[in-house]
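Only one protein chain is missing; all other protein chains are in place.
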């Protein structure tokens, strides 16, 4: 089944494995006339690039994007934008051993179950490199949103037991964890150093906030804005939980504490006294900031000894070789932001045909 | 934008408002030859029917389903199955007042923002009655899964601060909360009685477990089994959080505690020592039970006084009239189960074409 | 596989068999704010209703449409519009015999091949009654197009060897063949009377012209406007050929005769000296009238003796009982027009997001 596409009108199709010729994405349905350069995309790719700190895998990759189509004289033409990132840093020998057994927490066993065999080099299609296509496409979506005054900001909310307790977005670039709180970042560093000694790894939480989104985006039933965000976020490998606004905590709330009162806003608009809902009511944006969170599991590849079985079903003890991030969260921050940008762009384009007065604005005589 | 369909191969399209002629669903893509009667569907609808206890709205509705097409001599024909449930218990007068203002926690304001106006009677399309189509369709999906030995069981895990601490599935039918723990159900009753006195409402958590699912279902990228479950569950009104397996808790786990070791299973298969993953690895089922949870917000319609604005943007104080459930969770249990059945059925049918050996099994000569 | 839906943004899902409870359609993605009544739809259904002349089956059916959802205070709400037409004139006894053999020209054998069995009553899902859903949905699409000054006109161009040689659209309503030429209609009547004596039937050609379509609709590759029209028209039972503009005749044309020269149009627009292309260049509308044709095969159900096999594979001689139109063309005219209206409406809504300046017109601040 074709499962590598995402979005309805603004639709991306990603391809590529960690150890093939490269990875990439085709972005179809991007409106004509959006200014776009390779540099616009590269800055997003650089945010997820490995080898930037001692807490990330030292695998060096340039991850340089090439635009193969869809741009003419610096603007999108309305035709598909094909983006290519060549794989350059293969070390297949690191992976040859894992062909014979199933790594705990990985998709080795499930790929064999589904397809009958698998490309075992570096996780193949389930490698983290698959997210390069998402980020490259999301960069284009973010560029489109920016033109409409919509901005996204994702960051690390917690690593293991260490949560942020202050919020300075500029701080995100100053520490290796993309945390908007310098103290928390320092504590997280200590926590991770300890885990690395133990050949262990940590999970964490990514939060994303969107400003400037107009009210009225999303659909009331299956294409709810939050439903599409949930799919987008859970489709990122290692994400195991999704929260919109107050998220799981609503289960212990009451109507009186959870309902957000409406208030008169500036210039005739309507605003809300609180934002427990996270900016979505009935699946449709309400004009407040959008807020959601993703729970990311600890890196599955750990050097500590683990029990598993080989392909013959015999029990063995393994230690996963190779150089792996002790925590996935910091590099996944930009992936979360980009997936959200894709969902919102698609919702904006889908919303173009919601009303007859919109239709007449474009096609009326 | 067409947003009332769900699924790729097993595809449903729901329609209808709370105060129109009725609600219904068209189920397209159901394989031919599945035994099916109206009674098979009715038993699922009866599970979500209101008026069954003092903790549910006394609005009496029969919600009797009529099969309009797609069945011949007791079996599905492979053509679309159209299901109709007439609305019978209109009390439009209860709702006339709400035309003029925006209820907190409801989609009134966002519908106006999106469409320019709204059918204000009983929530219109964002009414809980919209779920009837999902349940009717999900009953068919569950019937199909049952033929393959796959069974789903959803239940209430918690209401407000009251969580289950034992698990007896038969108990679910014996208390009005669909809780598999009689003690917890009694405590939940006490908690809700208190809230009802205060004209307030409660949230809660629904959990769903699936047994018998083969390994190998779902896709590795955007059509991950858990991503589609997340969308399905967040598309249910009032759901604000989704957890697969350990869910949000993975953020505080380490690789050593979170990885599930593989073990030799019976008759050559592979099994797992634990199931933190909830039955999905890399977006594909691993043969373990599937486990996920949904956080449901407190009923937004409460009789207590609340601040809001009217359509002219002026601040007013309101009390939502009508008879509303003090907690949505018990009636949403079957909706969660049915949405999961739809996702799994679609994944099964999509998985039919995963391998050349499957193709040859059907079309080879 | 779900195959009963058509369209991307303006998306319809039809259901129903000739001898079930009824037939119908769900129209999803219709913009909010379109004035719509049951009468708007009924006038289209009346155009395809049988029993209107001696050249059509005397099977009497009211085919009265009921709107079940999606309309509030006389306007579409943006939510799905569910339409139901009850079947009222069952004569299952006419069809019981055909359960045992395969009628030439019908889908009996192919349904058995695909599904393993079939609903043999009146053709089941492959009955002409399946088109009721298309026509009801197409009536809504035509209503939307009308608001933008776009009008469609389909008519019978030929029946057997008898072609029109003049064009008076008003004449279409005055003869039973929907021919815009009174002389041709009279000759067609004579031709059909002779065939009816011989228990035989005739094919014919339907032509459709669309006025008022703006330039710029359709997509350059797979979603070409003419490609979607071709699919729409071939999806109507009994259609075996499709021609855009000059159609098959282009094969014998030369570049010099087939190219349409551009000319300066009124008020700065561009027009064409001729319209061999039929209003589409590179899959995108060029502002000229859209012109296409469909070839309809002779009614397969004929009373004359025919050779076939029964379900056991034994050769038999049959005569198809029941009352059947000696020519399908006149009743299919409105179906062709409605399928075209669906394609064009979808193209209009898809075209809303073609350019950044359109996006800014709706969502800019």
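A, B and C label the chains in the order they appear, each numbered from 1.
Convention: contacts are C-beta pairs under 8 Å (C-beta built on N, C-alpha and C of every residue); 3 or more make two chains touch, one makes a residue touch a chain.
Since this is a predicted model, take the numbers as computed values, not measurements.
Touch, as defined at the top, links the missing chain to these shown chains in the whole complex: A, B, C.
Taking the complete complex into account, C:284 is the one of C:284, C:336 or C:362 that touches the chain left out. Only one residue from C:45, C:150 or C:195 touches the chain missing from this view: C:195. Annotation: of C:55, C:72, C:102 or C:363, C:102 touches the absent chain (contact as defined above). The chain not displayed touches chain A at residues 1-5, 7-11, 13-17, 20-24, 26, 28-29, 32-33, 66-70, 72, 75, 77-82, 84, 114-119, 124-125. For chain C, the list of residues touching the undisplayed chain reads 1, 3-6, 8-9, 14, 102, 104-107, 109-111, 113-116, 125-126, 130, 158, 160-161, 195, 198, 200-205, 214-224, 226-235, 237, 240-256, 258-265, 268-270, 273, 277-278, 280-287, 295-302, 304, 306-309, 313-315, 350-351, 353-355, 357.
One chain is missing from the display, and on chain B it is touched by residues 8-10, 29, 31-34, 78-79, 144, 147-149, 214, 220, 348-365.
The rule is short, and it goes like this: only the chains that are shown with their structure count from here on.
Put simply, the chain closest to the centre of the protein, by Cα centroids, is B. Look at where the CA atoms of chain A average out and do the same for chain B: the two points lie 26 Å apart. Centre to centre, using the average C-alpha position, chain B and chain C are separated by 38 Å. Multi-chain contact residues, meaning those touching two or more other chains, occur in chain C at positions 8-10, 29, 32-33, 78-79.
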